[in-house]
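Single-structure report; data block below.
A single protein chain has been omitted; all remaining protein chains appear in their positions.
And now, chain A:
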Amino acid sequence: MVRLPYTTALTTLFSYGLLFAFGQLRDFFRKFVDWFKAKNIKGYAPICLGLEDFYVRRLYLRIQDCFGRPIASAPDSWFDVVERTSNDNNKTLQCTSNTTRCLNLGSYNYLGFAAADEYCTPRVIESLKKYSASTCSVRVDGGTTKLHAELEELAARFVGKPAAILFGMGYVTNSAIIPCLIGKGGLIISDSLNHNSIVNGARGSGATVRVFQHNSPAHLEEVLREQIAGGQPRTHRPWKKIIVIVEGIYSMEGELCKLPEIIAVCKKYKAYTYLDEAHSIGAVGQSGRGVCELLGVDPADVDIMMGTFTKSFGSCGGYIAASKEIIQHLKQSCPAHLYATSMSPPAVQQVISAIKVILGEDGSNRGAQKLARIRENSNFFRSELKKMGFEVLGDNDSPVMPIMLYNPAKIPAFSRECLRQKVAVVTVAFPATPLLLARARICISASHTREDLMKALDVISRVGDLVGIKYFPAEPPKIAEADHDKLE
(Lines give C-alpha, C1' and ligand atoms only; values in the text may rest on other atoms or scores of the structure.)
Protein backbone atom coordinates (compact mmCIF):
# COMPACT_ATOMS: atom_id res chain seq x y z
CA MET A 1 0.00 0.00 0.00
CA VAL A 2 1.69 3.18 -1.09
CA ARG A 3 0.51 6.67 -0.35
CA LEU A 4 1.36 9.31 -2.86
CA PRO A 5 0.31 12.93 -3.22
CA TYR A 6 -2.51 13.32 -5.71
CA THR A 7 -0.57 15.82 -7.80
CA THR A 8 2.27 13.33 -8.10
CA ALA A 9 -0.14 10.75 -9.52
CA LEU A 10 -1.39 13.29 -12.05
CA THR A 11 2.08 14.41 -13.10
CA THR A 12 3.32 10.82 -13.37
CA LEU A 13 0.44 9.89 -15.66
CA PHE A 14 1.02 13.03 -17.68
CA SER A 15 4.77 12.29 -18.00
CA TYR A 16 4.14 8.78 -19.21
CA GLY A 17 1.55 10.12 -21.63
CA LEU A 18 4.08 12.62 -22.99
CA LEU A 19 6.80 9.98 -23.35
CA PHE A 20 4.33 7.70 -25.07
CA ALA A 21 3.21 10.46 -27.44
CA PHE A 22 6.79 11.35 -28.39
CA GLY A 23 7.65 7.70 -28.88
CA GLN A 24 4.69 7.23 -31.20
CA LEU A 25 5.64 10.37 -33.11
CA ARG A 26 9.19 9.17 -33.61
CA ASP A 27 7.95 5.74 -34.71
CA PHE A 28 5.64 7.44 -37.19
CA PHE A 29 8.47 9.38 -38.78
CA ARG A 30 10.77 6.35 -38.63
CA LYS A 31 8.25 4.54 -40.83
CA PHE A 32 8.80 7.12 -43.57
CA VAL A 33 12.58 7.15 -43.21
CA ASP A 34 12.73 3.36 -43.40
CA TRP A 35 10.35 3.15 -46.35
CA PHE A 36 13.22 3.47 -48.80
CA LYS A 37 15.69 1.25 -47.00
CA ALA A 38 16.28 -2.07 -48.74
CA LYS A 39 14.76 -5.01 -46.97
CA ASN A 40 16.55 -8.33 -47.35
CA ILE A 41 14.03 -10.61 -45.71
CA LYS A 42 12.23 -11.54 -48.93
CA GLY A 43 9.60 -14.08 -48.14
CA TYR A 44 10.54 -14.55 -44.51
CA ALA A 45 8.18 -13.54 -41.76
CA PRO A 46 9.65 -11.00 -39.31
CA ILE A 47 10.90 -12.56 -36.09
CA CYS A 48 9.49 -9.86 -33.83
CA LEU A 49 6.26 -7.96 -34.16
CA GLY A 50 7.18 -4.32 -34.53
CA LEU A 51 4.70 -3.20 -31.91
CA GLU A 52 6.01 -5.29 -29.05
CA ASP A 53 9.30 -3.54 -28.49
CA PHE A 54 7.86 -0.04 -28.38
CA TYR A 55 8.53 0.29 -24.67
CA VAL A 56 12.11 -0.92 -25.01
CA ARG A 57 12.96 1.26 -28.00
CA ARG A 58 11.32 4.50 -26.95
CA LEU A 59 11.38 4.51 -23.17
CA TYR A 60 13.93 2.04 -21.82
CA LEU A 61 16.75 2.86 -24.26
CA ARG A 62 16.62 6.54 -23.33
CA ILE A 63 17.74 5.75 -19.80
CA GLN A 64 19.70 2.62 -20.58
CA ASP A 65 22.78 3.83 -18.75
CA CYS A 66 20.98 3.47 -15.42
CA PHE A 67 20.55 -0.29 -15.84
CA GLY A 68 22.96 -3.09 -16.35
CA ARG A 69 26.06 -1.21 -15.21
CA PRO A 70 29.06 -3.57 -15.38
CA ILE A 71 31.15 -3.88 -12.24
CA ALA A 72 34.83 -4.67 -12.06
CA SER A 73 35.27 -6.12 -8.59
CA ALA A 74 33.53 -8.37 -6.08
CA PRO A 75 30.18 -6.93 -4.93
CA ASP A 76 31.33 -6.03 -1.45
CA SER A 77 30.10 -2.94 0.39
CA TRP A 78 32.37 -0.86 -1.88
CA PHE A 79 32.97 -1.89 -5.47
CA ASP A 80 34.23 -0.62 -8.81
CA VAL A 81 31.67 0.44 -11.39
CA VAL A 82 32.82 0.58 -15.01
CA GLU A 83 32.20 3.92 -16.68
CA ARG A 84 30.36 3.83 -19.97
CA THR A 85 29.96 6.42 -22.72
CA SER A 86 27.53 6.79 -25.56
CA ASN A 87 27.84 8.61 -28.87
CA ASP A 88 24.28 8.15 -30.04
CA ASN A 89 22.20 9.31 -27.09
CA ASN A 90 22.13 6.05 -25.16
CA LYS A 91 21.14 3.81 -28.04
CA THR A 92 24.44 1.96 -27.64
CA LEU A 93 26.89 2.13 -24.76
CA GLN A 94 30.61 1.54 -24.86
CA CYS A 95 32.59 0.48 -21.80
CA THR A 96 35.67 2.54 -21.07
CA SER A 97 38.63 1.30 -19.08
CA ASN A 98 37.93 3.66 -16.21
CA THR A 99 36.21 2.52 -13.05
CA THR A 100 34.73 4.45 -10.13
CA ARG A 101 34.82 3.18 -6.57
CA CYS A 102 31.23 3.38 -5.33
CA LEU A 103 29.24 2.43 -2.28
CA ASN A 104 27.21 -0.63 -3.12
CA LEU A 105 23.55 -0.31 -2.22
CA GLY A 106 22.24 -2.66 -4.85
CA SER A 107 23.73 -6.13 -4.39
CA TYR A 108 21.84 -8.80 -2.47
CA ASN A 109 24.82 -9.17 -0.20
CA TYR A 110 22.75 -9.43 2.99
CA LEU A 111 25.31 -11.12 5.21
CA GLY A 112 28.46 -9.88 3.54
CA PHE A 113 29.53 -13.20 2.03
CA ALA A 114 29.87 -11.72 -1.45
CA ALA A 115 33.48 -10.74 -0.99
CA ALA A 116 36.38 -12.73 0.39
CA ASP A 117 35.54 -14.19 3.78
CA GLU A 118 38.11 -15.54 6.21
CA TYR A 119 36.35 -18.87 6.73
CA CYS A 120 34.65 -19.46 3.37
CA THR A 121 37.21 -18.41 0.77
CA PRO A 122 40.12 -20.75 1.73
CA ARG A 123 37.70 -23.67 1.77
CA VAL A 124 36.22 -22.66 -1.57
CA ILE A 125 39.70 -22.46 -3.13
CA GLU A 126 40.54 -25.88 -1.70
CA SER A 127 37.38 -27.40 -3.14
CA LEU A 128 38.14 -25.74 -6.48
CA LYS A 129 41.53 -27.46 -6.51
CA LYS A 130 40.07 -30.78 -5.46
CA TYR A 131 36.80 -30.95 -7.41
CA SER A 132 37.58 -28.43 -10.20
CA ALA A 133 35.20 -25.76 -11.44
CA SER A 134 32.52 -27.97 -12.93
CA THR A 135 31.25 -31.49 -12.43
CA CYS A 136 30.70 -31.74 -16.20
CA SER A 137 27.79 -33.99 -15.62
CA VAL A 138 24.16 -34.20 -14.72
CA ARG A 139 23.20 -34.97 -11.11
CA VAL A 140 21.92 -38.42 -11.92
CA ASP A 141 24.94 -39.40 -14.00
CA GLY A 142 28.20 -38.38 -12.40
CA GLY A 143 27.48 -34.94 -11.08
CA THR A 144 26.70 -35.66 -7.43
CA THR A 145 29.81 -35.07 -5.35
CA LYS A 146 30.22 -35.49 -1.61
CA LEU A 147 29.70 -31.77 -1.33
CA HIS A 148 26.29 -31.92 -2.97
CA ALA A 149 25.12 -34.62 -0.60
CA GLU A 150 26.50 -32.70 2.37
CA LEU A 151 24.80 -29.48 1.31
CA GLU A 152 21.45 -31.16 0.75
CA GLU A 153 21.51 -32.57 4.24
CA LEU A 154 22.79 -29.27 5.69
CA ALA A 155 20.18 -27.17 3.89
CA ALA A 156 17.39 -29.44 5.13
CA ARG A 157 18.68 -29.21 8.68
CA PHE A 158 19.10 -25.42 8.45
CA VAL A 159 15.57 -24.85 7.26
CA GLY A 160 13.97 -27.43 9.52
CA LYS A 161 12.67 -29.94 7.00
CA PRO A 162 13.46 -33.67 6.58
CA ALA A 163 15.10 -33.46 3.13
CA ALA A 164 16.25 -31.04 0.42
CA ILE A 165 17.27 -31.02 -3.23
CA LEU A 166 19.65 -28.58 -4.96
CA PHE A 167 19.60 -26.81 -8.30
CA GLY A 168 22.20 -24.82 -10.17
CA MET A 169 20.06 -21.75 -10.70
CA GLY A 170 17.59 -19.94 -8.48
CA TYR A 171 15.16 -18.99 -11.25
CA VAL A 172 15.08 -22.54 -12.57
CA THR A 173 14.31 -23.86 -9.08
CA ASN A 174 10.86 -22.30 -9.27
CA SER A 175 10.13 -22.61 -12.94
CA ALA A 176 11.16 -26.27 -13.22
CA ILE A 177 9.74 -27.52 -9.90
CA ILE A 178 6.21 -26.16 -10.03
CA PRO A 179 5.30 -28.17 -13.15
CA CYS A 180 6.50 -31.32 -11.37
CA LEU A 181 4.23 -30.72 -8.43
CA ILE A 182 1.01 -29.86 -10.17
CA GLY A 183 -0.52 -30.23 -13.60
CA LYS A 184 -3.72 -29.90 -15.53
CA GLY A 185 -6.72 -30.17 -13.25
CA GLY A 186 -4.89 -28.52 -10.38
CA LEU A 187 -5.18 -24.99 -9.09
CA ILE A 188 -2.38 -22.60 -8.25
CA ILE A 189 -3.25 -19.52 -6.22
CA SER A 190 -0.36 -17.12 -6.21
CA ASP A 191 0.18 -13.70 -4.69
CA SER A 192 -0.27 -10.90 -7.18
CA LEU A 193 3.30 -9.66 -6.71
CA ASN A 194 5.07 -12.99 -7.02
CA HIS A 195 8.36 -13.19 -8.83
CA ASN A 196 8.54 -13.90 -12.54
CA SER A 197 10.06 -17.35 -11.93
CA ILE A 198 6.94 -18.43 -10.05
CA VAL A 199 4.66 -16.97 -12.71
CA ASN A 200 6.62 -18.78 -15.38
CA GLY A 201 6.55 -22.08 -13.50
CA ALA A 202 2.84 -21.75 -12.85
CA ARG A 203 2.16 -21.05 -16.51
CA GLY A 204 4.36 -23.93 -17.60
CA SER A 205 2.61 -26.40 -15.34
CA GLY A 206 -0.69 -26.33 -17.21
CA ALA A 207 -2.67 -25.85 -14.02
CA THR A 208 -5.27 -23.11 -13.65
CA VAL A 209 -3.72 -20.03 -12.09
CA ARG A 210 -5.61 -17.56 -9.92
CA VAL A 211 -4.16 -14.51 -8.28
CA PHE A 212 -5.05 -13.07 -4.89
CA GLN A 213 -4.52 -9.54 -3.67
CA HIS A 214 -1.02 -9.01 -2.39
CA ASN A 215 -0.56 -10.20 1.19
CA SER A 216 -4.28 -10.31 1.94
CA PRO A 217 -5.35 -13.49 3.79
CA ALA A 218 -8.97 -12.32 3.59
CA HIS A 219 -8.90 -12.16 -0.19
CA LEU A 220 -7.06 -15.48 -0.32
CA GLU A 221 -9.88 -17.03 1.65
CA GLU A 222 -12.43 -15.50 -0.71
CA VAL A 223 -10.61 -16.86 -3.77
CA LEU A 224 -10.24 -20.30 -2.16
CA ARG A 225 -13.92 -20.49 -1.30
CA GLU A 226 -14.97 -19.38 -4.77
CA GLN A 227 -12.65 -21.82 -6.50
CA ILE A 228 -13.38 -24.82 -4.29
CA ALA A 229 -17.11 -24.26 -4.66
CA GLY A 230 -16.85 -23.77 -8.43
CA GLY A 231 -14.42 -26.57 -9.17
CA GLN A 232 -12.55 -26.88 -12.45
CA PRO A 233 -13.60 -24.55 -15.25
CA ARG A 234 -16.36 -25.88 -17.51
CA THR A 235 -16.54 -29.40 -16.01
CA HIS A 236 -16.95 -28.19 -12.39
CA ARG A 237 -15.23 -31.32 -11.14
CA PRO A 238 -13.33 -30.91 -7.87
CA TRP A 239 -9.77 -29.68 -8.20
CA LYS A 240 -7.10 -32.37 -8.13
CA LYS A 241 -5.01 -30.31 -5.72
CA ILE A 242 -4.58 -26.69 -4.74
CA ILE A 243 -1.21 -25.05 -4.09
CA VAL A 244 -0.91 -21.54 -2.66
CA ILE A 245 2.39 -19.84 -3.50
CA VAL A 246 3.72 -16.91 -1.46
CA GLU A 247 7.10 -15.33 -0.92
CA GLY A 248 8.91 -14.66 2.35
CA ILE A 249 10.12 -11.15 1.51
CA TYR A 250 8.79 -9.55 -1.64
CA SER A 251 11.84 -8.17 -3.37
CA MET A 252 10.15 -5.13 -4.89
CA GLU A 253 8.23 -4.14 -1.77
CA GLY A 254 10.53 -5.21 1.03
CA GLU A 255 7.44 -6.51 2.83
CA LEU A 256 7.21 -9.62 4.89
CA CYS A 257 4.52 -12.12 4.06
CA LYS A 258 1.62 -12.49 6.52
CA LEU A 259 2.61 -16.09 6.91
CA PRO A 260 0.75 -17.25 10.05
CA GLU A 261 -2.63 -16.03 8.77
CA ILE A 262 -2.07 -17.43 5.29
CA ILE A 263 -1.04 -20.83 6.67
CA ALA A 264 -4.14 -20.83 8.86
CA VAL A 265 -6.38 -20.15 5.86
CA CYS A 266 -4.65 -22.86 3.81
CA LYS A 267 -5.00 -25.41 6.57
CA LYS A 268 -8.67 -24.62 6.91
CA TYR A 269 -9.30 -25.36 3.24
CA LYS A 270 -6.73 -28.16 2.93
CA ALA A 271 -4.58 -26.39 0.33
CA TYR A 272 -0.84 -26.99 0.05
CA THR A 273 1.56 -24.12 0.70
CA TYR A 274 4.74 -23.26 -1.18
CA LEU A 275 6.98 -20.63 0.37
CA ASP A 276 9.63 -18.92 -1.72
CA GLU A 277 12.28 -17.62 0.68
CA ALA A 278 14.70 -16.26 -1.90
CA HIS A 279 15.29 -13.00 -0.05
CA SER A 280 14.49 -13.98 3.50
CA ILE A 281 16.54 -17.15 4.09
CA GLY A 282 19.67 -16.26 6.00
CA ALA A 283 18.73 -12.60 6.30
CA VAL A 284 15.88 -12.50 8.82
CA GLY A 285 15.09 -14.46 11.92
CA GLN A 286 16.95 -14.80 15.17
CA SER A 287 19.39 -17.38 13.80
CA GLY A 288 18.87 -16.58 10.11
CA ARG A 289 16.40 -19.36 9.45
CA GLY A 290 14.12 -17.08 7.51
CA VAL A 291 10.60 -15.84 7.74
CA CYS A 292 9.24 -18.91 9.54
CA GLU A 293 11.50 -18.26 12.48
CA LEU A 294 10.80 -14.54 12.46
CA LEU A 295 7.02 -14.94 12.47
CA GLY A 296 6.89 -18.02 14.66
CA VAL A 297 5.59 -20.48 12.09
CA ASP A 298 6.51 -24.16 12.45
CA PRO A 299 8.35 -25.27 9.27
CA ALA A 300 6.30 -28.47 9.35
CA ASP A 301 3.22 -26.36 8.55
CA VAL A 302 4.64 -25.19 5.23
CA ASP A 303 4.57 -28.02 2.73
CA ILE A 304 7.34 -26.90 0.39
CA MET A 305 10.02 -24.38 1.22
CA MET A 306 12.12 -22.97 -1.57
CA GLY A 307 15.14 -20.73 -1.29
CA THR A 308 18.12 -19.48 -3.20
CA PHE A 309 21.80 -19.32 -2.33
CA THR A 310 22.43 -16.16 -4.29
CA LYS A 311 21.35 -13.64 -1.69
CA SER A 312 22.54 -14.32 1.82
CA PHE A 313 25.07 -17.07 1.10
CA GLY A 314 27.06 -15.38 -1.65
CA SER A 315 26.87 -18.26 -4.10
CA CYS A 316 24.53 -19.37 -6.86
CA GLY A 317 21.74 -21.87 -7.13
CA GLY A 318 18.62 -22.77 -5.18
CA TYR A 319 17.08 -25.51 -3.08
CA ILE A 320 13.73 -27.03 -2.27
CA ALA A 321 13.16 -28.43 1.22
CA ALA A 322 10.16 -30.64 1.92
CA SER A 323 9.25 -34.09 3.19
CA LYS A 324 11.33 -37.10 2.16
CA GLU A 325 8.60 -38.37 -0.16
CA ILE A 326 8.26 -35.11 -2.06
CA ILE A 327 12.04 -34.77 -2.48
CA GLN A 328 12.29 -38.34 -3.71
CA HIS A 329 9.52 -37.67 -6.22
CA LEU A 330 11.28 -34.51 -7.39
CA LYS A 331 14.56 -36.34 -7.81
CA GLN A 332 12.85 -38.75 -10.20
CA SER A 333 10.80 -36.25 -12.13
CA CYS A 334 12.30 -32.78 -12.15
CA PRO A 335 14.04 -31.97 -15.44
CA ALA A 336 16.40 -29.57 -13.71
CA HIS A 337 17.71 -32.50 -11.71
CA LEU A 338 17.69 -35.07 -14.49
CA TYR A 339 19.01 -33.08 -17.40
CA ALA A 340 20.75 -29.98 -16.11
CA THR A 341 24.37 -29.85 -15.06
CA SER A 342 24.80 -29.94 -11.33
CA MET A 343 25.91 -27.01 -9.23
CA SER A 344 29.56 -26.08 -9.47
CA PRO A 345 31.48 -27.66 -6.51
CA PRO A 346 33.19 -24.44 -5.30
CA ALA A 347 29.77 -22.77 -5.25
CA VAL A 348 28.45 -25.66 -3.15
CA GLN A 349 31.37 -25.34 -0.78
CA GLN A 350 30.72 -21.61 -0.44
CA VAL A 351 27.17 -22.32 0.69
CA ILE A 352 28.27 -25.05 3.09
CA SER A 353 30.82 -22.73 4.67
CA ALA A 354 28.37 -19.83 4.79
CA ILE A 355 25.71 -21.93 6.52
CA LYS A 356 28.31 -23.18 8.99
CA VAL A 357 29.28 -19.59 9.80
CA ILE A 358 25.65 -18.59 10.27
CA LEU A 359 24.95 -21.53 12.54
CA GLY A 360 28.11 -20.88 14.51
CA GLU A 361 29.53 -24.29 13.66
CA ASP A 362 32.79 -22.73 12.48
CA GLY A 363 33.66 -22.13 16.09
CA SER A 364 33.09 -18.39 16.23
CA ASN A 365 30.09 -16.15 16.72
CA ARG A 366 30.57 -14.24 13.44
CA GLY A 367 27.26 -15.56 12.17
CA ALA A 368 25.31 -14.16 15.07
CA GLN A 369 27.23 -10.88 14.74
CA LYS A 370 26.39 -10.62 11.07
CA LEU A 371 22.72 -11.30 11.71
CA ALA A 372 22.59 -8.71 14.46
CA ARG A 373 24.40 -6.19 12.25
CA ILE A 374 22.08 -6.59 9.31
CA ARG A 375 19.05 -6.21 11.52
CA GLU A 376 20.52 -3.10 13.12
CA ASN A 377 21.63 -1.62 9.81
CA SER A 378 18.25 -2.22 8.16
CA ASN A 379 16.23 -0.74 10.98
CA PHE A 380 18.54 2.26 11.38
CA PHE A 381 18.61 3.03 7.66
CA ARG A 382 14.88 2.67 7.21
CA SER A 383 14.00 4.84 10.16
CA GLU A 384 16.45 7.55 9.10
CA LEU A 385 15.08 7.60 5.57
CA LYS A 386 11.53 7.84 6.86
CA LYS A 387 12.52 10.70 9.14
CA MET A 388 13.90 12.57 6.15
CA GLY A 389 10.52 12.39 4.48
CA PHE A 390 11.06 9.71 1.85
CA GLU A 391 8.37 7.22 1.05
CA VAL A 392 10.03 3.94 2.01
CA LEU A 393 8.22 0.63 1.68
CA GLY A 394 8.80 -2.54 3.57
CA ASP A 395 8.53 -3.83 7.12
CA ASN A 396 11.00 -3.50 9.94
CA ASP A 397 13.76 -6.11 9.95
CA SER A 398 13.60 -6.44 6.18
CA PRO A 399 16.93 -5.55 4.50
CA VAL A 400 15.22 -4.49 1.28
CA MET A 401 13.93 -0.94 1.19
CA PRO A 402 12.44 0.61 -1.92
CA ILE A 403 12.35 4.41 -2.05
CA MET A 404 9.44 5.55 -4.21
CA LEU A 405 10.24 7.79 -7.16
CA TYR A 406 7.00 7.64 -9.24
CA ASN A 407 7.81 10.07 -12.05
CA PRO A 408 9.68 8.49 -14.94
CA ALA A 409 12.11 11.40 -15.20
CA LYS A 410 13.18 10.97 -11.58
CA ILE A 411 14.47 7.47 -12.29
CA PRO A 412 17.51 8.52 -14.35
CA ALA A 413 17.91 11.71 -12.32
CA PHE A 414 18.20 9.83 -9.03
CA SER A 415 20.35 7.08 -10.49
CA ARG A 416 22.82 9.30 -12.31
CA GLU A 417 23.15 11.87 -9.56
CA CYS A 418 23.82 9.19 -6.96
CA LEU A 419 26.44 7.62 -9.22
CA ARG A 420 28.08 11.01 -9.61
CA GLN A 421 28.35 11.16 -5.82
CA LYS A 422 29.82 7.65 -5.70
CA VAL A 423 26.75 5.77 -4.47
CA ALA A 424 25.46 3.01 -6.72
CA VAL A 425 21.73 2.35 -6.45
CA VAL A 426 19.43 0.13 -8.42
CA THR A 427 16.34 1.78 -9.85
CA VAL A 428 13.40 -0.28 -10.97
CA ALA A 429 10.77 0.79 -13.45
CA PHE A 430 8.06 -0.77 -15.56
CA PRO A 431 7.57 -3.72 -16.25
CA ALA A 432 9.21 -5.08 -13.10
CA THR A 433 6.95 -2.79 -11.08
CA PRO A 434 3.53 -1.32 -11.88
CA LEU A 435 3.73 1.56 -14.32
CA LEU A 436 3.27 4.40 -11.87
CA LEU A 437 5.25 2.98 -9.00
CA ALA A 438 8.86 3.32 -10.11
CA ARG A 439 11.30 3.05 -7.22
CA ALA A 440 14.93 2.92 -6.20
CA ARG A 441 15.60 -0.29 -4.32
CA ILE A 442 18.21 -0.26 -1.56
CA CYS A 443 19.62 -3.55 -0.25
CA ILE A 444 21.43 -3.24 3.05
CA SER A 445 24.26 -5.58 3.88
CA ALA A 446 25.88 -6.73 7.09
CA SER A 447 29.20 -5.54 5.65
CA HIS A 448 28.05 -1.91 5.58
CA THR A 449 29.65 -0.04 8.44
CA ARG A 450 27.99 2.83 10.25
CA GLU A 451 30.13 5.33 8.28
CA ASP A 452 28.98 3.76 5.00
CA LEU A 453 25.37 4.15 6.05
CA MET A 454 25.87 7.75 7.14
CA LYS A 455 27.51 8.60 3.83
CA ALA A 456 24.68 6.87 1.96
CA LEU A 457 22.08 8.76 3.97
CA ASP A 458 23.82 12.04 3.34
CA VAL A 459 24.06 11.48 -0.42
CA ILE A 460 20.50 10.18 -0.69
CA SER A 461 19.18 13.12 1.27
CA ARG A 462 20.94 15.64 -0.95
CA VAL A 463 19.95 13.87 -4.14
CA GLY A 464 16.42 13.49 -2.81
CA ASP A 465 16.17 17.24 -2.32
CA LEU A 466 17.53 17.86 -5.81
CA VAL A 467 15.19 15.38 -7.46
CA GLY A 468 12.19 16.18 -5.27
CA ILE A 469 11.19 12.81 -3.87
CA LYS A 470 10.66 13.72 -0.24
CA TYR A 471 6.93 13.30 -0.46
CA PHE A 472 6.26 13.33 3.25
CA PRO A 473 7.04 16.13 5.67
CA ALA A 474 10.41 15.54 7.31
CA GLU A 475 10.57 15.16 11.06
CA PRO A 476 12.21 18.23 12.60
CA PRO A 477 15.45 17.36 14.39
CA LYS A 478 14.88 16.93 18.10
CA ILE A 479 16.38 19.72 20.17
CA ALA A 480 18.30 18.13 23.02
CA GLU A 481 16.52 19.12 26.21
CA ALA A 482 18.22 19.58 29.52
CA ASP A 483 17.74 16.66 31.87
CA HIS A 484 16.11 18.72 34.49
CA ASP A 485 15.81 22.40 35.08
CA LYS A 486 17.58 23.70 38.04
CA LEU A 487 15.13 26.20 39.41
CA GLU A 488 17.09 27.19 42.40
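Everything below uses one rule, namely that contacts are C-beta pairs under 8 Å (C-beta built on N, C-alpha and C of every residue); 3 or more make two chains touch, one makes a residue touch a chain; residues count from 1.
Here, contacts and distances are computed from a predicted model.
When the unshown chain is looked up in UniProt, the name that turns up among "Cullin family profile domain-containing protein", "Fanconi anemia group F protein", "Cytochrome c domain-containing protein" or "ORM1-like protein 3" is "ORM1-like protein 3". For the chain missing from the display, the contacting residue among A:Ala372, A:Leu435 or A:Met454 is A:Leu435, taking the whole complex into account.
Touch with the chain omitted from the figure is made, among A:Ala9, A:Cys95, A:Ala300 or A:Ala372, by A:Ala9.
From the set A:Thr85, A:Asn98, A:Asn196 or A:Asn396, the residue in touch with the chain omitted from the display is A:Asn196, counting the whole complex.
Mapped onto chain A, contacts with the missing chain fall at residues 1-10, 12-14, 16-17, 48-49, 51-56, 192-193, 196, 200, 203, 211-214, 219, 430-431, 434-437, 471, 473.
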